[in-house]
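Below is the structure I would like to discuss, written out as structure tokens.
Up next is subunit A:
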Amino acid sequence: MENIFGHANYFIYIMLMMIGLYGMMAKKNLVKKLVGMNIFQWSLILFFVSIGAKDGGTIPIVEGAHGHGHGADLLIQASHYVNPLPHVLMLTAIVVGVGTTGVALAVLLNLYKKYKTLDEDEIIGKL
Partner candidate 1 sequence: MEIIHSIRPLLAILVSLAAAVLILFFGKHRNIREFWTLAAGVVKFGLVLSLLPMVLDGKAPVTEILTLADGVSLKLRVDPLGLFFALIASSLWIITSIYSIGYMRGLNEHAQTRYYFSFALCLSATIGVAMSANILTFFIFYEMLTLATYPLVIHKETPEALKAGRKYLAYTLTAGVFLLAALVATYSFAGTLEFTPGGILKGTADHPTLRLLFVAFIIGIGVKAGIMPLHSWLPTAMIAPTPVSALLHAVAVVKSGVFGCLRVLWFVFGTGLLSDLGVWIWLAGFAAFTIIVGSLVALAQDNLKKRLAFSTISQLSYIVLGGALLSESAMLGSTMHLVNHAFMKITLFFCAGAIYVNAHKTKISELNGIGRRMPYTMAAFTVGAMGMAGLPPVAGFISKWYLCIGALQAEEMLFLVVLLASSVLNAAYFFPIVFRAFFRKPEPGAGEDALPSGEASLFMVIPLCISAVVSIALFFAPNVPLHFLELAKTVVRQVLQGG
Partner candidate 2 sequence: MYDSHFPILVVVIPMLVSFVVPLVGMWNKKLPFYMATTAMIASLATSIGILVQVLQHGPISYRLAGWAPPWGIEYYIDHLNAFMTVLVCFISVLITIYSQKSITQERPDKEVHFYCILLLLFTGLLGMLVTGDMFNIYVFLEISSLSAYALIAIGDEKAHFATYKYIIIGTIGACFYLLGVGYLYIATGSLNIHDLSTLLPPLYGSKVIVVSSIFFILGLGIKMGLFPLHTWLPGAYTHAPSAVSAYIAPLMSKVAAYVFIRVLFTVFDIRFSFETLPIMEILGWVAAVAIIFGSIVAISQSDIKMMLAYSSISQIGYIVLGLTMGNREGFIGSVLHILNHAFMKACLFAIVGAIIYRHGTRTIERFGNLHRTMPWTSAAFAVAALSMIGLPPTAGFFSKWYLVLGAISAGKWAFVVIIMISSLLNAVYFFRVIEHVFWKPRSGGIDLPIERNEAPKSMLIPILVLAIGILALGFASHWIIEMVIGQTTPAGIL
């Protein structure tokens, strides 16, 4: 049990990822595929954010670290702060995700205009 709760973040991200993959593969509606794709991408973001998080960690801003105020005297310990790097990486990943979704939606719009449907089989039939 401890194993499961201790690694809850991994289980959740994998579950989300599988839901996303299922959506992309099994759904016939192209918008649902896109939704699946988004779930898939967000599961990754969750994964990255969670690996940076720590119990009791705080935001990694060290007050007065540059030699002003009392912060300069403190011993800075990495374990007191969450790891900011994965979070920052995810900012970029979110942007990428939004961009991908945007392009996909634009393509979907064009597909709908042309075929008046978003069902994969119907579109393949009309190709």
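Keep this in mind: a contact is a pair of C-beta atoms (placed from the backbone, for glycine too) under 8 Å apart; a residue touches a chain by one contact, two chains touch by 3 or more; residues count from 1.
Candidate selection criterion: all candidates are chains of the complex that A comes from, given by their letters.
Just so we're clear, the structure is a prediction, and the values are computed from it rather than from any experiment.
Although all of 1 or 2 belong to the complex, subunit A touches just one of them, candidate 2. Those residues of subunit A that touch candidate 2 in the complex are listed here as 21, 24, 30, 33-34, 37, 40-41, 44, 47-48, 51, 85-86, 89, 92-93, 96, 99-100, 103-104, 106-108, 110-111, 114, 123-124, 127.
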